[in-house]
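Okay, so here's the structure we're looking at.
Of the protein chains in this complex, one is absent; all others appear in place.
For reference, chains read A and B in written order, and residue numbers begin at 1 within each chain.
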Amino acid sequence: MSPHIILRVVSKLLIPMIVIFGFYVQFHGDFGPGGGFQAGVIIAVAVILYALIFGIDEAKKAVPPKLVQWGSAAGVLLYAAVGLATLVMPFAGEAVNFLDYDALHPDQSHHAGQHYGILLVELGVLITVTSVMLAIFYAFAGRVPDIPDEEW
Amino acid sequence: MLETILERFNYIPIIILMMTGLYVVIATGNLIKRLVGLSLFQTSVFLLYITIGKVFGGQPPILESAHHGEDDGYGSAGGYGAEAATGYAGAGEAEHAEEAAHNGYEAAASHGEGYGDSAHHAAEVLYSNPLPHVLILTAIVVGVATLAVGLALVVRIREAYGTIEDDALNAADYSRETGSSE
Partner (left out) sequence: MSGADLTQFLDYTLIAMLLAVGFAIVRLRNLFAVVMLTGVYSLLSAAWFVSLDAVDVAFTEAAVGAGISTVLMLGAMLLTAREAEAPGRGRHLAAMLVVTVAGMALFFAIPDMPVYGAADSPANSYVGASYLERTPNEIEIPNVVTAVLASYRGYDTFGEVVVIFTAALGVILLLGFNTGGARRREDEE
């Protein structure tokens, strides 16, 4: 029987909600406070909470360090890819600037291109921030000697 | 002179907090506490920027209506009320129908007024300056990333020297260079 049964049960209930809240913050960022930076940190906190309660090895099984390494690069690349896509997609017959999202969608009356562009770059920010925070946490936590149970 | 200062009272605590952080950075030898002082200083700079962007009576810079759709809002509100009224009437409850229609009309009217008000309001509503918010928002995340690099360096220094007090670090470096053990 684990000594931290209440912590384990409560955090098992809380962690999915934290992740869902993170995604809400991400995708509601156009309409209320929020965005990729905040959502990325919140989702990273969910994994960090998991690691604090169940141990760093369990967390590394759930979110492998390899994934974190790839993720921190993938977010930056997604952001850059959106910028490059706007460069190659001509808008109204002429080429537009790096990260000028109007080129992404022809519907100008509702600025759909801007909405798609913001969604995509915020997704890139989310992936990078989550992965970077987790990478930093793994790097520090990988060195911590396990805390003995008496110190709780 | 006093009035000039009182109009700008927000800067006084921020300067004191900045100097608190600076004092910790200079006076403390412990590297972790130094980084804490640095983040105190950093947070005070964030506060400085955000207080400059504050507008009295302003709102957070989240627009009340995304685009000029106030007229649409008015129209659809009226439509809702009318629909509700006919719906009630169509339900065949004769005694309630008139009342319901009246309620629906009133609702539509008050709703419409509300929209009209907000449209009128939106034209002159004050928002705080969004620009410092954007700058500081990214600065906070970059701040924690650089703090992590600093902490990683401190951890490596601890592993190499066995201490993180900078007097002891200086002594260790000195004895290594001169070959004397102090």
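Things worth noting here:
Going forward, a residue touches a chain if its C-beta (ideal position, glycine included) is under 8 Å from a C-beta of that chain, and two chains touch if they have at least 3 such contacts.
In this text the structure is predicted, and so the values were computed from the model without any measurement.
Across A:I15, A:I42 or A:V96, the residue that sits in touch with the chain not pictured is A:I42. Those residues of chain A that touch the chain absent from the view are 25, 29-38, 41-42, 44-45, 48, 60, 65, 69, 72-73, 75-76, 79-80, 83, 98-99, 101, 110-111, 114-115, 117-118, 121-122, 124-125, 128-129, 131-133, 135-145, 147.
The chain not shown here touches chain B at positions 1, 4-5, 7-13, 15-24, 26-33, 35-37, 39-40, 43, 46-47, 50-68, 126-134, 136-138, 140-149, 151-156, 158-159, 163-165, 167.
As a convention for this text, only the chains that are shown with their structure count from here on.
Remark: chain A and chain B have CA centroids separated by 20 Å (rounded to whole angstrom).
Note for the complex: chain A touches chain B at residues 31-33, 35, 37, 41, 129, 132-133, 136, 139-140, 143. Remark: chain B residues 60, 62, 137-138, 140-141, 144-145, 148, 151-152, 155 touch chain A in the complex.
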